[in-house]
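Every protein chain of the complex appears in place save one, which is left out.
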């Protein structure tokens, strides 16, 4: 496997009595496209948000690019080079689509109060570059006709797209994406995955993605973790996993089996 | 169109002399709104009486009433408005000492005479701008002495607690009493309470724990009712003696049976003595007009208004400096409803006679009665 | 120190806050904003009660009933004329809050215009009182405490066991979805506003009977009321009960400590908030979760 | 066969912006209809306009032969029109159990309601395990199940579903489709918006393809599924 970028060891997250993530260990190598699948409610979202510091974990370690991040808050983890897209988009609804994009870029000189006010040259140059990049991404996402629309006044799927676009804006080393294609038109979904794949190949970016659409997993991912009731039940290359009886049991399943 | 005080613009078609403007700044809203409202009524009564009696040399007095909002800044704004927009040369007010402090310099600069019925802070006495400020209330110092005297008369080394309003009035009296008691009594507890809060159980509890012989109270009728009612509930009466201030001595305080019963037992107060008959006439007129009893400072505000009117008559001009001088000359042993008024050169009332009063029960009603005069 | 008395005083303080906080929290949980006009609705209850019992001479229970109804109507009207149109237009929490402050202004000065700003005291009734050992206790205190507990329990049952209660919580949680579940959300809101304001009127009248009535009656206890509601967790009735006890105790003991430390007892109003902030930092949702059913 | 639900010439949007332009749609008694199309084409807006959640500029909506144009959704639901929104589709601060009770708010047959709740738990065992929890604490898929279960609790004659399968695992999605098939066979009409086009077109009898607020195609679902152009452009099924 490629050099390890994200390493999760024995991570635990409880909600009151419920152990949503129950000692999960996993690894994502640099330049790897990793999928996390599993039945609804098995703890995927919880796992991702614990990694990203949105829901502090109750035990275990998370190492990212050689640093322990389990105690850090999201903005610190972001600064280390990770990005996150929420399962349910959390945009800035009163801001324009463009501003939603630009603000997400990393290391802007204008992030500092002093620069914003008094060193305008510094961020002016940056803005120019960011605006162009934002427009390119918006075109990719089919949103450029909404550049100046308010983010809150978009359809469910469009919001989902903008959520992804915002994460792309940050050009992180690694992205956590929670069901990026849910609610997105399949044609567009395919295009987005192709773009992510391109980023992986050209820029060496890494991905940890939660996804339910098997055709996307089959086509794009390098490695699959299957979760069940808070634990990793299975892992391996997609082609192998998909034929594994365990995968069939926990994920595809005979629908009436458990009732 | 409103008449201007200058006397050179005359409304067309009238032969009457133009109205004379008289400004009023009372705190119709804010913490002291209860008092402010009644003071305005007394002023209106005085002006109505004066106008019926021919006004100021034939001219009608026109009142301009502003709200000082129990806030020094707002009081100052009100005074500026009266002085500039309404061209008032004399203003009855402001009501609170704080507003006097904020507007005093302006009054001097702009030659507007302020006559306050109720600003009792001793601090005002020494201010450089005193020429344009006169007051018909005695200062807290004087009353403080009178209250202290009741304690020292009862013996030495008594334990004294304070239960006073946390404003310039209450704290002023507490300071004055403390100063007069220095070395002659021990202060065991000082509670400064917010007169707009309506519940003093815990404060009184605290005083009770300090086991004082005397409790000095400075407040007004409204909070006093609650203080005494709750003191009764906590059994904070005899043998503990309460000494309260003139602000409490209003008919309204006695309308509450529980508070009145407590007062009859355990409370005495001090009060600058008014000349009975004059005050009674005023009271009757007030009652006839408004169907209620006059309260705190209603007598001094009535006097202030009458003094202002008399001075304007005497000065016969709109020159406020002359009016100020006239007030001081008229105010020598002037028979006011709040007692005889004599000003010193600054425009402060010189020593007044105080009485010690108590409450007695007649059947189901309660009334105030004089216990003795206090001369300090 | 007379501890039994302090405990009793705490219970009295707490009970008043409890009624006030419960009524505040009903609308707070449902309409999602702190209604500052709650203060003036309380004052209104005080004034109406005063008018009925002191000026018209009717018995006090009648005064309480009328205060409940009139205050409730005021709440209903304020919802109908102000808060409903505003929320229909998508007003934000802050806008609703500012509107409630504005309404507070209107009510306060209308009350001031009608009854004046000078406080009024109840005089017709002299409450019987007893000395139990070192404790002084009066009938009105007992009534207040009993009423507060009854209201707390009754509302708790209403919210968790009855259909209308659940409809209220559903509407609070997601008004659009409530509508598409067939709940007539307007009716739910009307009922809630009425009951909430009515209870505020009762709280105000109790306060008035205990102390005095003025347009500032409600404002004086609004901040501790907020503290109790927030500490309890908006919308939680058991939470509010516990919070009311805590804050009642803290205030009464705190005042004693303040005075002993030689500090002004005016700091009393800070006490609930110091506790509140301390709790919120560790438990942002307050003592209970909002609208927890069980 | 008679139509239980029709919408004619719907023009709808937000504020004064027209999003949906002259769309007509109908559903036969016990029929099932799929609406598919690119993101932002106006599918949700169309559905919302039936219930008064989006502004209906013009058009006419009938339900069971009655004109329901302009009725608020608490009225339409008591007539038997159920709705599962795309987002915000559960009462977050109510327990699962209470969510289901709320679904049955318009019903008066309390015993039957209880039985129905148990039936829902059988279909969605994930929910039964968590019935005392707040719905706000559910995972994305669990929430979706609850939303559908809640809407079914009203025993609607027609159910409008806005992307019911989004976020659902393969197993759960199949489970829901099966359930929908069942109630459909018992006479409940279905109008389903879905991005999982393959599944929904295999499921529904008829389908509409909505593009930029207008109908691009309509007809038998199977036919549309086979339509090459549609497959490429909207369904993502070119492969």
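Things to note:
Letters A, B, C and D name the chains as they come in the text, with residue numbers starting at 1 for each one.
By definition in this document, contacts are C-beta pairs under 8 Å (C-beta built on N, C-alpha and C of every residue); 3 or more make two chains touch, one makes a residue touch a chain.
Everything below uses one rule, namely that contacts and distances are computed from a predicted model.
A chain of the complex is left out here; the name its UniProt entry carries, from "Inner-membrane translocator", "Monovalent cation/H+ antiporter subunit A", "Branched-chain amino acid transport system permease protein" or "Molybdopterin synthase sulfur carrier subunit", is "Branched-chain amino acid transport system permease protein". Touch, as defined at the top, links the missing chain to these shown chains in the whole complex: A, B, C. Among the residues A:9, A:99, A:215 or A:249, only A:99 touches the chain that is left out of the figure.
Of the listed residues A:26, A:42, A:91 or A:140, the one in contact with the hidden chain in the full complex is A:91. Shown as candidates are C:2, C:138 or C:264; the residue that touches the absent chain is C:264.
The omitted chain makes contact with just one of the residues C:91, C:125, C:190 or C:257: C:91. Across A:71, A:124, A:201 or A:240, the residue that sits in touch with the chain not pictured is A:124.
If you put the missing chain back, the residues of chain C touching it would be 33-34, 82, 85-86, 89, 91, 93-95, 97-99, 101-106, 108-110, 112-113, 223, 226-227, 230, 263-264, 266-267, 269-270, 273, 276-277, 280-281, 284. Contact residues of chain A toward the unshown chain are 52, 54, 73-76, 78-79, 83-84, 86, 90-96, 98-99, 102-104, 106, 108-113, 116-117, 120, 123-124, 127-128, 130-132, 134-135, 144, 147-148, 166, 170. The set of chain B residues touching the chain not shown comprises 2, 28-31, 64, 66-67, 69-74, 76, 80-81, 83-87, 98, 101-102, 105-106, 109-110, 121, 123, 166-168, 171, 192.
As a convention for this text, only the chains that are shown with their structure count from here on.
The minimal number of chain-to-chain contact steps leading from chain A to chain C is 2.
In terms of C-beta pairs in contact, the better-connected of the chain pairs B-C and C-D is B-C. Comparing each chain's Cα centroid with the centroid of every protein Cα atom identifies chain C as the most central. If you average the Cα atoms of chain A and of chain B, the two centres end up 73 Å apart.
Centroid to centroid, with C-alpha atoms defining each point, chain C and chain D lie 42 Å apart. Contact residues of chain C toward chain D in the complex are 163, 166-167, 169-170, 172-174, 176-185, 289-294.
The touching residues of chain B, when paired with chain C in their complex, are 28-29, 33-35, 37-38, 166, 189, 191-194, 196-199, 201-203, 205-206, 208-209, 222, 225-226, 229, 233-235, 255-258.
If you check the complex, the residues on chain D that touch chain A are 14, 37-45, 86-87, 122-123, 125-126, 137-142, 144-145, 162-163, 166-175, 178, 195-198, 232-237.
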